[in-house]
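Omission of a single protein chain aside, the complex is shown with its protein chains in their original locations.
For chain A:
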Amino acid sequence: MASSVSSQHDQVLVEEKSFARILTFNRPKQLNALSFQMISRLLELFLAYEDDPNVKLVILKGKGRSFCAGGDVAAVVHDIRAGGWKAGANFFMKEFTLNYLMATYSKPQVSILNGIVMGGGNGASMHGRFRVATENSLFAMPETALGLFPDVGASYFLSRLPGFFGEYLGLTGGRLDGVEMLACGLATHFVPSAKLPMLEAALCAVDSSDPATISSIIGKYSERPSLKEQSVYNRLDVIDRCFSQKTVEEILSALEREAVDRRDGWISTTIQTLKKASPTSLKISLRSIRVGRLQGVGPCLVREYRMVSHVMRGEFSKDFFEGCRAILLDKDKKPKWEPSKLELITDTTVDSYFSKVKDEDWEDLKLPARSKFNLPPYVIAKL
């Protein structure tokens, strides 16, 4: 009954199974990094499925050991070198539009996060109704190490995690396993990977878009494993105390104060990670998460698009290009950030990342119209 409508060379594989559509990221060698082509294809498919009464459910998964390791930023840097900063901005415009569509989708999306899910991979899954983690899941938003900031709507979904865990994840790029993802709410379910084929089969038999029905089906295969004792999620009180501070500088000094009070490898690692990240990235990321906490998902993406356009344009800092060089291209892992210190970055500079880009051809992100669809309550709550 399964009918394949794509060739195996496609970057996104499409399977039609009854009322379900299974979309599989198919760039395993690149850990399924999102290319412009993949984003365009997903956008096209999602738009078509929304109008198609025979589609009730969309399943997303990845081929190989990764769900999706993020946007293909190496390609973005390449495009910018060839075609100017707007070529880069264009990539994000398309990607954020897809993120918005997923966030406001009238049909449930189930993402099977059986492996690495980072950056843009989170943008392609976290906005959907169901996120299934497994023992293979590995979550991170590592942008600050790359001179970027948690984008793809992360200022929406990170800021809504308990306490100040979102600030922690967004600033440090801290990694989570599947159990932790479930505990903090990034994942809605945890299903052992051995049960995934059964889960998929059960989902393909669904003839309804009702989230309660789908949730109970996934629930049948779900488990609630307990956190490892060393889990970062057990440190929520320290994280709350430190990451609720007003500025990045104050977060760092709060962590340093904690380090004085007790010897703790985790605290010193966290301090080190923050010190290695781009200072500009840290500052704009913190502001973005804080502002995003008070905004709907649409305004978050519009604002992030302004921010990412400024980053691509490199007017205030070229850290993104330096980060890509050091981490992805030269792989010396020794980026030279500029400005090099937190105290060199003024509030005015941070403010400018949130302003419109002063360029004649540049426009704010235009979100696709959603009013003609009968949006479910869980979507309406995000607007």
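Assume a contact is a pair of C-beta atoms (placed from the backbone, for glycine too) under 8 Å apart; a residue touches a chain by one contact, two chains touch by 3 or more; residues count from 1.
Simple rule for what comes next: contacts and distances are computed from a predicted model.
Protein name for the hidden chain, per its UniProt entry and selected from "Translation initiation factor eIF2B subunit beta", "Neuronal-specific septin-3", "Acyl-coenzyme A oxidase" or "Dynein light chain roadblock": "Acyl-coenzyme A oxidase". One of A:41, A:86, A:131 or A:287 touches the chain omitted from the figure, and that residue is A:287. Which of A:41, A:189, A:325 or A:370 touches the hidden chain is settled by the complete complex: it is A:370.
Of the listed positions A:207, A:250, A:330 or A:359, the one in contact with the omitted chain in the full complex is A:250.
Chain A residues in contact with the hidden partner, per the touch definition given at the top, are 159, 162-164, 212, 240-241, 244-246, 250, 287, 290-291, 293-294, 296, 298, 347, 369-371, 374-375, 377-378, 380-383.
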